[in-house]
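Worksheet: one structure, shown below.
Not every chain is included here, but those present sit where they belong.
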Amino acid sequence: MKLKGKDLLGIEGLDREEIELLLSTAESFKEVSEREIKKVPTLRGKTIINLFYEPSTRTRTSFEIAAKRMSADAVNISVSTSSASKGETLRDTAMNLGAMRPDCIVVRHSSSGTPEMLSRYLSCPVVNAGDGAHEHPSQALLDMLTVRERKGAIEGLKVSIIGDIVHSRVARSNIYGFTKMGAEVTVAGPPTMLPVGIERLGCRATSSMEEAVRGADVIMMLRIQLERQSESFFPSAREYSRLYGLDETKLKNAKEGVIILHPGPINRGVEISPEVADGPYSVILDQVTNGVAVRMAIFYLLVGGAREEHHV
Amino acid sequence: MKLKGKDLLGIEGLDREEIELLLSTAESFKEVSEREIKKVPTLRGKTIINLFYEPSTRTRTSFEIAAKRMSADAVNISVSTSSASKGETLRDTAMNLGAMRPDCIVVRHSSSGTPEMLSRYLSCPVVNAGDGAHEHPSQALLDMLTVRERKGAIEGLKVSIIGDIVHSRVARSNIYGFTKMGAEVTVAGPPTMLPVGIERLGCRATSSMEEAVRGADVIMMLRIQLERQSESFFPSAREYSRLYGLDETKLKNAKEGVIILHPGPINRGVEISPEVADGPYSVILDQVTNGVAVRMAIFYLLVGGAREEHHV
């Protein structure tokens, strides 16, 4: 079985079977990272380019480790958007990279739609590692893998995503993913951070934190970009924290066995209190571990999957 | 057969047989990048350092991919010239890197002669990846490979190089290369961009675009460094484009079957019109593909060539 498209541009374009394929493939790769010798030969002789127009140590490192554990050659390219390729068009960048015959390009860019545009000019698979406020599909996949692992199944769960929904590609990818998998998704945040019409994606929206937490099986807290938006969208970090920060008091209304996710890096004491971040219900570090496995699965299915019978 | 010197510092120092050896070796490596498994074990256990004092995503990536497809270990070092090694002399940098026992150092630097100076202090091969306005030999080799591929032979061709000749290491390396291979080279550009006495390199010089294009088998357009020189050397990008930019009208005077090269990244609408850049005579993407093969050949001949009978 394989994915239908040549790329992974977003969760919106996947159907439930494809998501399940990605999750179960990732599950089978998890043990590679727990071995003494963390390496499978699956992608030997493949070139994977990590093309990052936004700095992201964490995501780039996860993709790079995934590529190397599959025995691929990983090549990192960081472009500061200011000097982006000396004014070269994105189409020219795509076609030039393609001419070097990579087997996959992982791209992060501050503009929505960049991975899709690249993919049009490239015969190799393109993986979206985050584009503007659009999608971040590998993040949603690792979130779903983490939830499925802890809860057994995603179907029927109440999932609440809380924070700056309007700017969050993580939120969008997760709304698509969890609703496709049969969960009930609620998004919550200050009214200024809730996009108008978000319900059309199949979720409920509320600006009541209490409502979002009550009865939730899964709570996903989003990072507040203190450096960027604090002034325009809410009065102060303290104000935000008081109303929408998750602490143990607010958490009491959640369902027993609730689990807490966060895409990281966390702002301790702003959107999440230290007690919650480090508490027994927190699965934040599982997310990071699952991130490597999910990215191995993405590479396997897009780069190596169609051509091989088995991978280990 | 092998190269005479230990380094590749420029095309000036090569004779025709060496250029032919490099081109035919590159040809034999081209198919590696078209394989399912893009990897040969030739340089396993060799350390190749990419030492870049000027940022260059494109050239560094090409060298890095070439090294990895040969199974070498590639180590990237980028030095911002401003903080260059905390004031260490170039000689000390060379000797320190040499003490780590690399098998090859690829160097790009804004000062002409830097690779030559490094090579004096290093027993390992040094490859010039562009030094000031001096030479960029791997670029000229990939250009020659591309022309030979399309035209069958280089001997007797009319090759015109158009643009900012005075600042262009690409132009210099190509003048050396194409004249050594028996082509007739014409360089063209605004009078302020034509170096005095350039004819001594064996080429003709003209400031007439029409003259440069008429009867040409090969036209190589150079990148205009808009960010740097526009004010001093010509009145405006629009003015430059009108006089020296290649478009379909100007191209009509070229020979039938003319091919268009450009070292990239291109400024669409400045030195080259989109129609020409994307037209059927454009071989710009072939150049990029051939770049990887040429760099594999350079590594093979300098690092692995003398010691092995066959490479695949």
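Going by the order they are written in, the chains are A and B; count residues from 1 in each one.
We take it that contacts are C-beta pairs under 8 Å (C-beta built on N, C-alpha and C of every residue); 3 or more make two chains touch, one makes a residue touch a chain.
For clarity, every value in this text was computed on a predicted model and none was experimentally measured.
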With 2 of the identical chains shown in place, the whole complex in this structure file contains a total number of copies equal to 3
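The rule is short, and it goes like this: only the chains that are shown with their structure count from here on.
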Between the Cα centroids of chain A and chain B the separation in whole angstrom comes to 40
Within their complex, chain A touches chain B through residues 44-47, 49, 73, 75, 77, 79, 83, 85-89, 92-93, 95-103, 307
Touching chain A in the complex, chain B uses residues 33-39, 55, 57-58, 61-62, 64-65, 68-69, 226-227, 264-268, 285-286, 288-289, 291-292
